[in-house]
Each structure stands twice: as structure tokens, then as C-alpha cells.
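All protein chains but one are shown in place.
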Amino acid sequence: MKKLAILALGALALGVASAQSNVIKIASVSPLSGPQSALGTAIAQGAQMAIEDAQARFQQLGFQLQFAPQDDQATPDVGVAVARRIVNDPDLLAIVGHLNSGVAIAASEIYKDTNLAMVSPANTNPRVTDRGYLNVNRICGRDDVQGPVGAEYAVRVLRKQRLFVIHDKTPYGQGLAEAFAARARELGAQVVALVGTEEASNFQPLILQMRAQRPDLVYYGGIYDKGGVLVKQMRERGITATFMGGDGLDASDLVKIAGSAAKGVLFTTTAGPISTLPKAAEFARRYKAKFGKDPEAYAVYAYDAANVALAGIEAAIKANNGRKPTREQVARAIREVKLDGLTGRIEFDSKGDRKLSDYYVVGMKEAKYPGEVLRVIQFAPPAARQ
Amino acid sequence: MSRYIFPFTLAFTALSLLGALLQPQNGLTNLALVASVALVSLGKIPTAWRSGLLAILALALTVLLRLNPSDKIAFYGLLGVLMACFLLPNLSHLVRVALGVAILFIAVPIAGLSNSFLFELGIQIGIFAALALGLNVVVGQAGLLDLGFAAFFAVGAYTWGIFGSPQAAEFIQGFPPQGLPGNYLYLFMALAIITAAITGVLIGLPALRLRGDYLAIVTLGLGEVVRILANNLDKPLNITNGPQGITPVNRPESGLLGDILRLVGAEQIYGKPIDTYITYAFFFYLLVLLVIAVVLLVNIRLANSRFGRAWVAIREDEIAAKAMGIPLLPTKLLAFATGAAFSGVMGAIFAAKQTFVSPESFTLQASINILAFVILGGMGSIGGAVVGAAAVTVLNIGILKDFSDLLNTWRQTGVTILGYNMANLPPQLNPAKYERLVFGLILILMMIFRPEGLIPEQRHRAEMQEARQEAQEGGVK
Partner (left out) sequence: MTVADLLAILPQTILEGLLLGFVYAMVALGYTMVYGVLGLINFAHSEVFMIGAVIGLEVFRFWGNPEAPVIPNPFLLLLVALVFAAVGSGTMAVLVERFAYRPLRKRGSKNILVPMITAIGVSFLLQDLTRIYAALRHNEFNMQYRTYDALNTTLLLPFETTIQVKGILIIVVSLLMLFALTYLVNRTKLGKAIRAVSQDMQTASLMGINPDVIISRTFLVGGSLGGVAGVLFGLLYTNVTPYSGVLPGLKAFTSAVLGGIGNIPGATVGGLILGQLETLSGTYLPFLTNGNFGTEYKDVFAFLTLVLLLLFRPQGIFGQNVSEKV
């Protein structure tokens, strides 16, 4: 009987869903449960803001715009199942997601087959776009650019010589840390360690290694939730080396987690700090009013990603004489989108990477988010590697 | 009471069929159809009527699915009919086979051609059912608690993942740069059976000397060791590509199947020319069906063999079994190797189907999920393992997601329930976030109200009844 009750509710779902026509849906796919849900939720909320902003605009075009947040549980098999589920919804025209590159690579194989456009706010792994799919684009930078940018700054500008490189054993963190280490070695610095750890709370073994190695800079490839704990524990145990990372550290929660240890933290990011763009400050204010907390980098990226998707759909609707476009039309239109987003000028190259990205090196002068821009480096993504 | 059930069921079924004919797009009529499937399966009605009604219902649901491909309720109803003809006692073999074949090879493909998610659901059910069957041999039949079962799945997946992709060329000089062609998968399915079985023996040799819960923690630990190795063996020699995972993994050629599909006129159902996307979805559906059939056959034969009886003997009383001359370690190792082999072969298929392998698929969570399939289905029962895997998979990637989509639609359209406007729900309570919570609740309730599982093994059922009687008669507990 319990099962029947659940089925009954499901049936109602279909009743409700099939009652509407002229619906356009955009889904966000990110982990909404499990340990990574805080990051995945930021993506869903950022996308939600963009879509709610656009609902009136689409109403005028004669479409009802809906948002469908999905949970991929950060695992490839659930991600693929969700992908198969949603590609069969004909109203769905674009995806904002995923968080994990591993999930994105597996799921985008399925989006590709129906040309369902995916605009990624967070997948920095080079392979995501290097496969050259029409439907896959990303707003964020690439590991093999961001890592070297960080290395240039650490070695050339800061003149650091003993680098201790850590990553969190995710495709993102490891890709970033290895790219950083490789460039730093080329520049003549000594990488005294390149280690990974899946730990979320106990970083003592790494800190003990630092005691022995005495590095002058610690680079962390990973996300703020672990990075913040790491730097806090480092400072508590008296390690004073500079702490640097990638855009995974770009979050107000870093300061919350690390407390006073956030002072002096450096990171590279493609999203300019909110203070540099008036639009971004406005977004931050509205986000806080709606969700009760400061937006993190992933929310900003997801907002831009959703706006790119929306702009593409609008263009496709216009090109299609006001009728609902096909997925392929949308995918082509998204590739052509030119937009000034919160993260700067967005324009895609033939692979779906942003044509020219500004990489900001941001430093926390005080333990306060956002930090100050120390340097802006412009960098074009590398051509596809075969 | 019971004499009214038959006519009532008949009338209800007829009514719901009528409803489906008149209003095929209405969710409520589908629901009525599903309810009649349940009534027909569980109510007290004569066997001949039951077979006939099930066949008619299967037909009606198929037609409905054809009319409205995104109608998941009808699909769940179809699954229900399938389960019924797989599990109900007293049905004639002819009816079982005919209905089963018709649903698996006609109804599901027709529906799947217009909604490929149904293929995905079928494939995942098949893969997880094989895993559950494998673990069922170890836990259910031989009584050895294994908490690291995903390790064998991983071994199978990496066996094909490494050699069927550019990965092998990273550490073997002169290996084809794109990996072995996809058709080698069939060979590697056999190899995966062997590698997984060897891993089973390697893990089993130290672990099986231990009893009960010591075994549990050691298998858990060794399962984690396999995952950590997969996650870290990208240096000093890049074997697994670490957390980045391996992609693209080659798939076998499916051109022949595509031709067949074109030949039978599947394009009309698919609505556009047959492409590799739908062909591969169908291909892996068929491959998984084939493998699960073989696994089932092997499992049933084994369960009724000398070894199967030896496993049950060990589970029931190790010392008595030893006294009867059963060699403990070899028999247990055989159970481990068999279970591992079942999941190894599915691992290889999984790698090809996903075209991607990464350690994230083989966590402790995955092992625990497989255990949940077995226990929910009914420990030791072969049908139970399949039903458990199907129920949990449908729940996890089907029903729970439908449910959160529904709540989400309500939230956006501002539907009012019991005087509460859903649009006022705080953003923190986004329903998509709480699928695991509902799953946890269902696990708890299931165990409290039906601890012997959905389809209990005969022997367990008897034990449970005995124990319940004891408890009722005011035993000590």
C-alpha cells in the first residue's frame, strides 16, 4: 500500500506536468545531498536566480520558463541516470552543471547524443571541452591555465622557492595542483612535495611534513571547505608559509571556516571580486536577501552559466520565428552567445572554452571576503590537444 | 469477505482498462491500472484468470506507453507485471516465459525507443541485480558478511576500462594508442570474471579465516584498499589515471543491431532515423539481459548443487558442517569467487556502457547499497536479490526523483496543499535535496515491518514465523 501511495503522488506529477504547454525548462544538475551538497546547492541557487529573473521576459515571448534542480549525488552512475531521465523531457532545453568533472564527462556523453546544451559553471578539467562537443561549454577557467597562472605569480612575483603542493584527490584539485607544480618546476622553483589527501578534517600528517620540509609557500588544489580547515590548522600549529590556491578557494565561507587564518590567503580566479563590478554587487545583495547568505564563486558562475543558456534560447526562439527551438538550434545559439556577465566578457571559442579569460590573482589583506585584486593576467585557452 | 475479492478485482480491472481506453493521457487512469496489477497479482483469484488478466494488463500498459512515452507510471506497472510473472506461485511455465519474453523484448523496447530513460533504468536494474545476486551468494547463501563488495565490481570495470581505452598505452609500450577495439569487450567479460574471481580469492584468503564481524571489517577495509589503489595508481606508473578516471572506453560495434532496428521499422517509433545513441541504449539493454539470464541460471544451478547445499550448511552451523566433512575454507572461497565473478562481468559492461570509469563509482556507499538490495529483497533468496535491486533502483533513480520534481513543480507554480502555499517553502528545503533522507526512512520502515525482506527465502520465512510465534507466546524476550 505504501508503494501505491507513492505511485499515486507520481501519477499526480504527470497530471500536473502534462497539463502545461509552451513550457521551457532549464535544469541544474549538481550534488544536492551528501558531503558536497553545499557546493552543489550554490550552483542550483545561482541558476535559480538567473531563471527567476528571466521568467517575465520569457512570458512576453509566450513561454513559461521553469527551473528543474536535479541531484546527481556527485557520482557518475547517478549523474548518468539523471542525464538519461532529463534528456527525455522535451521541454528541457539547457543544463547548468555539473560540479564534478568526473560526473560531467560521463553525463555529457548522453547530452551530446540529443545535442542538449550544457553550460558548466565548475568543470575546470581540460578534457571536458577538449572532446570538442558542440553542446558542451564552460564559464569557468581550465586547470591547465589556472595552475600555471598561479605558478607564475608564486615564483616570479612572490619569488617563492620551496613549494609544498597539496590536492584533494578530486579531478579538479589534482589537475590544478599538477599543472601548478609542473609550471613551477619549469620556472626553477623546487616542489618539495606533491601530495593528495581525501581527509576533510585531520590534516596533521601533512602539517608534520611541512615542519620537516619548511616550505615558503603551500599551494592547495581543492575547494574552500577543506582548504579553509587546512590553513586554519596550519596556522594553529605555527606554519607561516604563504597559502595559495585556485578558484575553489573563492568563497565567503573560506573566511568563516578559516577565521583569522584567512588573512594573507591568495587565490587565482576568473571571476573578478564582486567589488570590481557594480552588477556583481547588486547580484550579491539580492542573493543574500533571497537565500540568507553571501554568494560563493559557484553561485556567481552558475548565474552566468544560466544567463548564457537563457540568452542562447532567446536567440534561438527569435531565429525560429517565435516558436520553440530544437535542442540543436539552442546548442548552436549558445556557442554564439556574447554576453557581459558577472565574471566578465563571455564569448566561446570553437571548443566551448571562453575565448579570452581574465585571471585575477586575489589576496586577502584582512580576513575578509572578498579580497583585493593583486594582478590581472589575460590568458587564452590552449587549442585542443589530440 | 474473500469471495468478493475476485469479482471486485475483475470489475476494477475492467473499469481501469476502460478508463485507459477513453483517456489515455490521464495520470489517474494509469494509477488505476497499476492498482489493478497489484490486485490481480495479490488478490485471491483463479490462476487461469490471473494469467489472462496479467496478459491483458501488460498489453494495455504497453499501448499506453506507446501513446505517451514519458508516462513512467505505466512503466512501473509493466515492471510490476514482470515481477508478478517472475515470482507468483502456481503460474504455468508457459505463461511465465511468454509474458516475460513479451514484456522484456517487445513492450520495453517499444517504450524505450521513445523514452531512452527506460532502457537506462532497465540496464541499471540489470547491473545492480547481478551485483545483488553475487553478494547474495556470499551473504545470503554462505552467510559471510562482506562489506566491500563494490571492489569486485571495480576490478571488472577497470579490467576493460584500462585495456579498452587509450589508458593502457600510457604504461605499456607499443599498445594500440586508442586501446583495444570495442569488440574485445566480449573477451574481456570473460577476463573480468577471472580477474574478479582472483581478487575474490586474494581478499578471501586472509579474510575468511576470521569469523562474523571480523570478516565484515576486513572486507570493508580491503574494499576501501581497492578503491584507494584505483584512486592513487596514477603514479609512479599511470595505471588507473587516478581520480581523473578513464575515458573514452570503447564500446562494441552495434551496426548490426542498428540494421535490425531499421529493418523492423523502429524508426517510426523512434520518430527519427535510428542513430548510434538509441542503438547503444538498446544494445546494452540486451547485453545486460543476456548476462543476467546467464547469471541467474548459474546461480540457480549452483544453489541446488553440492556447493549450494554446502554453503547453506556453513551458514546454518559452521561446526556441524565441518563435522560432516565439508572443507570450510575452499567452500567459502568458492562462494567469494562466484560472487566476485558475477559482479566482475557486470563491471566490464558498466565500463563500456558509461564509456567512463572512475573510483567515485566504487565507494563504501556503493557496497552498502548492494547489501541493502540483498537484505531488502530477502536474504538468501535469488528472486529476492533481483526484486531488491529492482525496487531500490526504481526508487532511487525513478520514483524519488519524480517525487522531488513534482514537489518542485508545485513550488514554482504555487500549488496549495492543506492550506500551505508551496511557494513559501524556504529555499533550504528544496525537495531535490532530501532523496537520501526518504530512502533512509524507507529502509528503517521496511526493516521494522518486513524484516525477512520482500521475497523471503523459504527457510528464513519458516524461521521468522517460528520466532514470531515464540515472541507471541510470551517467550523470554
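For clarity, chains are labelled A and B in written order, and residue numbers in each chain start from 1.
The rule we apply is simple: contacts are C-beta pairs under 8 Å (C-beta built on N, C-alpha and C of every residue); 3 or more make two chains touch, one makes a residue touch a chain.
Nothing here was measured: the structure is a model prediction, and the numbers come from that model.
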Residue among B:Ala196, B:Ala216 or B:Ala266 touching the omitted chain: B:Ala216
Selected from A:Arg211, A:Arg286, A:Lys338 or A:Lys368 as touching the chain missing from the view: A:Arg211
Residue touching the undisplayed chain, where the options are B:Ile56, B:Leu145, B:Ile194 or B:Leu286: B:Leu145
Touch criterion as defined above, residue of B:Ala207, B:Val295, B:Val312 or B:Leu454 at the omitted chain: B:Ala207
Residue of A:Arg237, A:Arg323, A:Lys338 or A:Lys355 in touch with the missing chain, whole complex considered: A:Arg237
Absent chain, residues of subunit A that touch it: 33-35, 37-38, 41, 169, 193-202, 204-206, 208-209, 211-213, 225, 228-229, 232-233, 236-238, 253, 256-257, 259, 291-293
Contacts of subunit B with the absent chain, listed as residue ranges: 139, 145, 206-207, 209-211, 213-214, 216-218, 220-222, 224-225, 228-229, 231-232, 235-236, 318-320, 364, 368, 371-372, 375-376, 379, 426, 428-429, 433-434, 436-437, 439-444, 447-448, 451-452, 460, 463-464, 467-468, 470-471, 475-477
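As a working rule, only the chains that are shown with their structure count from here on.
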Centre-to-centre distance between subunit B and subunit A (centres being mean Cα positions), rounded to whole Å: 33
Subunit A residues within the subunit B interface of the complex: 2, 4, 6-18, 32-34, 37, 41, 44-45, 48, 66-71, 73-78, 80-82, 84-85, 87-89, 100-103, 105-106, 109, 113-114, 125, 127, 169-171, 174-175, 196, 198, 290-291
Residues of subunit B defined as touching subunit A within the complex: 25-28, 30-31, 34-35, 38, 68-73, 76, 115-117, 119-121, 124, 231-232, 242-245, 247-248, 275-277, 350, 354-356, 358, 360-361, 363, 396-397, 399, 401-406, 408-410, 412-413, 415, 427, 430, 432-437, 445
